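Only one protein chain is missing; all other protein chains are in place.
Each chain gets a letter, A and B, in the order it is written, and its residues are counted from 1.
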Amino acid sequence: MHPAPSIIIFTVLSGLGFGLLAFLGLGMPTVFGSVAFGYFTIAYLLAVVGLASSAFHLGNPQRALKAFTQWRSSWLSREACLSVATLVVMAIYGGALVFFNTKLSTLGLIGSVLALATVFATSMIYGQLKTVPRWNSWTTPALFVTLSLAGGALLAGQVVFTLAFLVVAGILQVIAWMLGDGRFEQAGSTQETATGLGAIGTVRHFEAPHTGTNYLLREMVHHVGRKHAQTLRVISLILMVILPVILLWLGVTYVTVALAAISHIAGTLASRWLFFAEAEHVVGLYYGQR
Amino acid sequence: MAQPQLDTSPKVSDEVRKTTCYMCACRCGINVHLKEGKVAYIEGNKDHPVNRGVLCAKGSAGIMQVNAPSRLQSPMKRVGPRGSGEFEPISWDEALDIAAGWLEPLRKEAPEKLAFFTGRDQSQSFTSFFAQNFGTPNYAAHGGFCSVNMAAAGIYTMGGAFWEFGQPDWEKTKLFMLFGVAEDHDSNPIKMGLGRLKERGAKVIGVNPIRTGYNAVADEWVGITPGTDGLFILALVHELLKAGKIDLDYLALRTNAPVLVNSDPNSPEYGLFLRDKAGKELVIDKRTGKPAAFDGEGVEPDLGGTHRAKGITHRPVFHMLAERYLDAKYAPEAVAEQCGISAGRIRKIASELARVAFDEAFEIEQEWTDFRGVTHKTMHGRPVSFHSMRGVSAHANGFQTCRALHMLQILLGSVEVPGGFRFKPPYPKPATAHPKPHCKVTKDGPLDGPHLGFVQGPDDLALDENGNPARIDKAFTWENPMSAHGLMHMVISNAYAGDPYKIDTLFLYMANMSWNSSMNTGGVMKMLTDTDENGDYVIPRIIYSDAYSSEMVAYADLILPDATYLERHDCISLLDRPICEADAVADAIRWPVIEPDRDVRGFQTVLVQLGAKLGLPGFTNDDGSAKYEDYADYMVNHMRRPGVGPLAGFRGEGDQGGRGDINPDQLDAYIENGGFWMEHVPDEAMYYKPWNKAYQEWAVKMGFFDAPQPYIFQLYVEPMRKFQLAAEGHGDRQPPDHLREQIKATMDPLPIWYETDQTGNEGYTVHALTQRPMAMYHSWGSQNAWLRQIHGRNPLYVPTKIWRENGFEEGDWAKVSSPHGAITVPVAHMAALNENTVWTWNAIGKRKGAWALEKDAPEATKGFLLNHLIHELLPPKGDGLRWSNSDPITGQAAWFDLKVKIEKVAAPDEALPKMGEQKSPVGTGPKQLKWKVEQ
Partner (left out) sequence: MTTLPASTEKKLGLVIDLDTCVGCHACVVSCKGWNTENYGAPLSDQDPYGADPSGTFLNRVHSYEVQPTEGPAQLIHFPKSCLHCDDAPCVTVCPTGASYKRVEDGIVLVNETDCIGCGLCAWACPYGAREMDQAAGVMKKCTLCVDRIYNENLPEEDRQPACVRTCPSNARHFGDLSDPDSEVSQLVAERGGMDLMPEQGTKPVNKYLPPRPKDTWEEVDILAPLLEPVAPEADGLLGWLDRTLGKVGGK
């Protein structure tokens, strides 16, 4: 799949934002007044910038409101609804903390659940797609949610949770890669099934329908070299998990936390880039591209 | 949520205008939907005989052609050097003044100094009329580089050809064999025919080194070695003869198999037919055992009878034929390796041909009477049919190969019978009923007759009193005596060399002669731009008519911009290449369904105006005034012969077809009828046309000929023997010595196969071919925004063996060289390909700056032409002569004789050779298209 920057930024930043909100909703940390304002601003900036970035991917963003209508069947619509619900609930919860120094715990709890549900919904936009076998796996929501929690915990200064979720995310990430590498084969789609010509023999793409490119190729057929991917995987794992863990292990200071956060975000961006770039859509089979 | 309410009956258009497609030369009927006077959508016309509603990709993309940014805008005169593309717009008055100023003195002093050659347009009966009236012998259309081998072999052998002049009996045939066809002039009809065969589960055999398109849907693929079809066919003939699986009745009654041939090697008439005083060929009549004219009342020709007269033995053609092809050198084993087809497979194909032709024969209850007055109760079906085109004809042995194919059809008795191959009116028409070539020039007067035709012997060659070629293209000379369509591909090089003489003005119409229609493209560009010692161009003047900004435009001095096909009148005439079907006669028009928005004129109208301005006889009245206002006027009011004009439909009061008086409302009647006219062949005349009294009479009524022309098929082509006799030293008109051996060897009156000249090809072992893509028409397609997305560049397809030998991988490039030059191009792998053949799509490569494309268009950076590797002359043989790369009989350009070698090279930044850049007189196209004619 084409690793569109808008979507990478969207999923990473909104994941962080909603992760942070999830912790804030649980009162981790419990903050009031201007400190709360600071935390919530960061969380909202991340979530909203992320969401706004996703709009760059739209052909007709002015109609975005219509995306709230199909929550019964569409994960994308659910994500839209949940994100707005989260933002609204957390706005009340946060407002109470900032302006009234009041903690509406139940509301916070609901907000936290909503925030995680949002991240889950986001992940399911990808996880539901049978057409992209690498994504169509439990690992996608598991990793998205764990990363969101890890990033949220990190931003929320929850060191223990951070370490725990980072380690789990790291393990999940490795599992996702390992399982992901075989998913396409397991899903069973081949040029032979795609064309129905397998009964005759082995199928090879001869001529494309067009000598130039098209939307499908631009959007859904992307190649990363194997070596390149391996290197990026290592870098992303180091930045996303290992370096932050080491930094936090060394000591929890503003500096180490800030460095850990930067490292984690950079690593997550790299991981997310790979998430898209390495994902192969079955349509590539029609073009002889896998 | 409720499902949206849709308007499922939107208004489709304001108006539908029916005319004829011109995205290629197949001439399908189209419905042009107009909204607010603009073309909105084009679909096929369901009533039209050619396409019955279907339309190919090109046809459907017509809207993008009519609106192409590459359309020329006004007449232009060259201001920069030739080839640069620098022009200045001028008015039509000035353009016509310039043209007349150049041509008028030529006509007075030396009409032959005008060479007028036209491309694939099908107004040849009109353009030749202009040339004839002008008085130059130098006229021809594109047939010489296209498929004259097909046309000439067909007409000499059976009075009709493949090309688009005949068709399989699609409804009844059960086994269809296709030789060397990728697309054909009969583009939609072949696809429709294949569809109908498939519906019935009939078998299709594709004989082609490349398995794409029609050959991909064929049930059996014969991946033959290029150039060896003749051998393969003669091996089939051998097997069928040996097994006696031939139609003896048909051979006796319908062909010259029983005709008696002088068999005395010492006779000056050795190999000629025994004829009676009236010149009729003689056969032995079974009823009497005596010689009789072949067409005598009730004559029953005997295939076995020999005859001795005046001490000379005469044997029937049948004996000679059997003797030749029963020879073991035609046995499958003897040819298998060379053809790349196993002997067992050749036999299987022969046995299937025999099985279907004879075991699946059938009768149609339809009485008919033959030309000998014998009435037959039924028509006898042989459901085997063949079709072939340039894969056979574009080789230097193509004429004979095509003759062999016709012989095979005839031996099976499957021509003009139900289930077999059928002619489309006005064919069949024997070679003897066609004109002979004319070349007698009179200063300030017309030529003595039509330029092109069918020679019957050395006397008919177009030679001057000294025996030198009379025509600039050297058509109808000893080099290629039966060059029925001329040799357009030799015009520029001969004019450049001043051989046989120098010309002054080269006038071209609709042919991209500086690019894809030339061999040796780079060389031709040089010939067009080269100057003599005075700094003048070697070819002094070039006038060109194109509708678009093609490569050739840049090489002309004066441009006469044509209207597009939806903006002008055209006439698809029975005098020319009509649109008939085997069971109907039909012709068609184009008419301006929209008005041009530029200062352009239909080229035929321009010729009408130029003819009048020059005072040419056919174009002016006695008082010197213009005879026709424009082409439409000519289409209606011109008379070729009494009652016969360009259009056969709606004559007289509008109710006469074929012959009739001028009808001033004729064009309206055509428009009313959907742009065409059609009349069915009567039932009793549907088959056996050459011999069928009912057909012959109907043909006279329709004006195809003025008296019945029944004839028999010429398995043995006597005129060819006459050329051999001359080469053997008989007769007054003698060939130059260096050509004697070639004539003796190739002009065999019975089909032969010979290896094309391979001298100079040492080390070049791989066959290199081109194919037409179905969605592109030669060079025009690339200016079409929709079509160029389908074919924007062209790789060289390489078979598995060569792919592996060179260690090619996807994305690689190769240097491909021939004895004549080299190109460096992208390669791609193909398995369904003859293992010693490479190929590419034709005419995708473009010169930078042409066609209103941007300079970095893939057509110009990655696309390429094989033409750079093909020379109009063969490599030097060391005999001091340069032999032309043409069929020695017809002069057909031998595009597919090309041999190359291939080596992997690093990818250059662009395909090589880079051919420079021309300035676009029309700029480039827009950056985005959002096409919609608003309601």
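In this text, contacts are C-beta pairs under 8 Å (C-beta built on N, C-alpha and C of every residue); 3 or more make two chains touch, one makes a residue touch a chain.
These figures come from a predicted structure and were not determined experimentally.
Here the missing chain is touched by one residue of B:Cys339, B:Leu487, B:Val524 or B:Ile790, and it is B:Ile790.
Taking the complete complex into account, B:Trp221 is the one of B:Phe145, B:Phe162 or B:Trp221 that touches the chain left out. By the touch criterion stated above, the residues of chain B touching the omitted chain are 1-4, 6-12, 33, 35, 40-44, 46, 51, 53-61, 63, 69, 188, 191-192, 194-196, 198-199, 211-214, 216-221, 223, 239, 241-250, 303-304, 319, 322-323, 326, 342-345, 347-352, 354-355, 358, 361, 380, 413, 774-775, 783, 785-790, 792, 830-832, 852-854, 856-858, 861, 924-933. Chain A residues in contact with the hidden partner, per the touch definition given at the top, are 1, 57-61, 63-64, 66-70, 72-77, 80, 125, 128-132, 187-189, 191, 193-197, 199-210, 212-216, 219-220, 281-283, 286-287.
Throughout what follows, only the chains that are shown with their structure count from here on.
Rounded to whole angstrom units, the spacing between the C-alpha centres of chain A and chain B is 63.
On the side of chain A, the complex with chain B involves touching residues 69, 204, 206, 209-212. On the chain B side of its complex with chain A, the touching residues are 1, 789-793, 830-831, 858.
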